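Data first, discussion second: the structure below is written as structure tokens.
One protein chain omitted, others in place.
Chain nomenclature is as follows: A, B and C, assigned in order of appearance, with residue numbering initiated at 1 for each chain independently.
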């Protein structure tokens, strides 16, 4: 931590700051510059809040942090090594991480009925997906919009899991539902709107299932890693980070701006595995394949793609859903790039007539 | 709702869209333009999601909403009249609304101890505040930062309420805490980070205490009103909207950008009363008085100001807190403008030596 | 300037950085922290670019600037004193600055014809404006939109100046037009879209007329002050900063987000006088009076208000223009607040029937 004093700060004020820092257990080292005095703090400053220091003396101009505020999420915490999240599914363990083939998650925004969810699961499995996504509890901007089928949808997800062996990823919106969701889900999703719902983060951190943490739409990368830190600090080390588009000034043609540069940035900062969701990231099915391919080339560890058997009839998010046929086509195109960059599963699944 | 067809759409596709709309219970009216055909939907389209229509036919270029998506929050819902929120406090009822004097809420970010909270309450009451703010449960970016004293802080707030007669405003972060918070709080705050925690919105909507709904840092005004709509639709009509700064590209000198233009915009769109929080809105005590005065001149119905007896020692948000003396000074400056615009309480409270 | 080395940097690398800094004329001082080494640079680092240092050694994690990058624009440059811009107009000198009454600039977006510009000038003068604004050269998003009447509009501005004695503010879009604009204008405006047109900044800096520098819509306050620095460094010290709304994620109800918190921030950073333009800042006439009052309460030194005799027939920017009657009303409302805060001209101009 570096304390910058205002130019013209009287010497006794500088001494007062130094003494306070000593009292707090740090060794202050003073650098007298041409215009300003700067104080470096030596000691374990990771948990220190720059704002707390700032308040000590009105002659402090700014406090600059030198250490990152996240610990368990940092790459340094694992000495530069990537971590992987290994998820047990009926079809066997699936590992998501930098040193594994890209894992594809697919399925509808909402679980609508049994035929629909099982049919979709079979199609996406046949095309190579390892996980089925599907919402039982849906965060909707309007209280009058379809809010998800809740508990009964969880049963349908369980049926789809049994029918196909795919792992299940579904969202929790309320800690009170966590237990029943955990009975069905292989990965529990925290949605973008709850990324800083700290109560929920603590609760998913205190249970055992892996957590998919979506980036909030105005969350900086640091905010996002701090949200992951809540889960890690609560005891759950199985966290996957999912970028799904951020909010910018241009929302005319895409609903969000998919920030693919988060991939190389996260690689430097954290050991956690990365997922990209181009469906929410763009909001329009027409743009999903392009951005999925870009994410793959940029080195994502997994992809989340919305697939619906009949998008025009979808109860939610239809415009961003691919049809199963479009998804087959996308998987074929992804395989071309995935093979070129050696991140695609070795044997392409047979696109046999599962249905 | 207006459906715009792509140029060159074949006639049968247009017919298909019209037939679907008839089947959905609307009367479609077609306008054949020079390049494009446009279909207007007559009927009750308020609950309709433009995206649902969009998915019906790939020849649809866009769907334009003509009605606002919020109903109970809209100004039209009260035929253009403002609503007021009247809160019973030990000192008597306090009304917040367009036709009442500006109400000032003040107090520390976090409740720290009894002497501190009661002392602050006495000072802000003496200066003219009607409500004490103070956090028992604190949303903090870092899991390692002070998270609030929780239940014991609620007891201290109750003590401060008894000692001063001020109403209490405090934040709920988890629906499970709602009942015990409601025992103490006169107004329940939903924080910016939980503005789209829809489970929580439903829960605060199902209880009786007035709700202060802070704007999310990337929430559009429409998102914000839709969040209010969740509370209203759940049965609670006592909602106050609080602007506390939005996130923009410039975060170097202020922590957020306080969007005061929300005041005239909300006046047109909604009947709900408005509060402005310049403390979070700027993040620095030095900027709070200026922005409080601007908010008053812009017609806010209430102000929320962070006050701490000793900001350098605050457990949270110190840099944006005024001292009680600075708060006295601010109230005197506000009175000048408030009196000029006839929004200030008639009798200025005596700034007697309460402490 | 502070250089932060990555954790684990080998000693010789640190030495290399220190030696380079010595070679560049600075005295490096090293602080050995628990995890990282930090090097403070003593010397005249104002002109140094942090990026230049960063490139010297790949073990450098970051370079933190302690000094501000602007000099002549900084408040320190005038030892904490505000500057004022005094403009000679036919009606006498008008001073814009922190210690003077608020100066109001009003007029249409574009100069349309003689009757219109002279009539408007007479009305705004009668209401208390000291300057007439009016565009001869207009920056328009579309090449097919009205681009301003150019040179002939300059003649009309000269006529309005003669008829009313008001000072003239008009925009330059091309350095080649500067000379002829300077013959008519008392203040030369650089528009938001040209705020980083550095060639133009140098050119307006090399002539004598005061310059009104509008903030770019994505310009940070630092960018803006650096743009002012271009003008100051070129030799022209008469610069006024004009906030006109920044671009954010919410553009549904206002065209820009008027950042009034720039006022207290600029007061700390710079000595230059401040103008606020609520017309462009909101984009809608209905919101202009509210935001003008807020700006006044926040301490602006001047206001720019669009006024058009018949907004529905305006060739540009009609929706944000007040009618002369609305402007009269606004000036009366501003006087109430302006008098309360002692920033309004002593004698209110007579609102006599000039027309």
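By our rule, a contact is a pair of C-beta atoms (placed from the backbone, for glycine too) under 8 Å apart; a residue touches a chain by one contact, two chains touch by 3 or more.
Owing to the predicted nature of the structure, the values given are computational and were not obtained by experimental measurement.
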{"item": "Selected residue (touches chain absent from view) among C:89, C:194, C:236 or C:302", "value": "C:194"}
{"item": "Candidates A:21, A:63, A:106 or A:218 - the one touching the absent chain", "value": "A:218"}
{"item": "Touching the absent chain when the full complex is considered, from B:67, B:114, B:177 or B:222", "value": "B:67"}
{"item": "Chain not shown, touching residues in chain C", "value": "47, 49, 51-52, 54-57, 69, 139-145, 147, 173-176, 193-194, 196-200, 202, 216-218, 223, 226, 229-230, 233-234, 247, 311-314, 317-319"}
{"item": "Touching residues (missing chain, whole complex) on chain B", "value": "2, 4, 7, 29, 31-36, 38, 40-45, 64, 66-67, 76, 218, 247-249, 251"}
{"item": "Absent-chain interface as seen on chain A, which is shown", "value": "218, 220-222, 246, 248-250, 252-254, 257-261, 263-265, 268-269, 281-282, 286-287, 290-291, 293-299, 336-337, 339-341"}
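Convention: only the chains that are shown with their structure count from here on.
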{"item": "Chain with minimal offset from the mean of all protein Cα atoms", "value": "B"}
{"item": "Chain A and chain C, separation of their C-alpha mean positions in angstrom", "value": "40"}
{"item": "Shared-contact residues (touching 2 or more other chains) in chain B", "value": "218"}
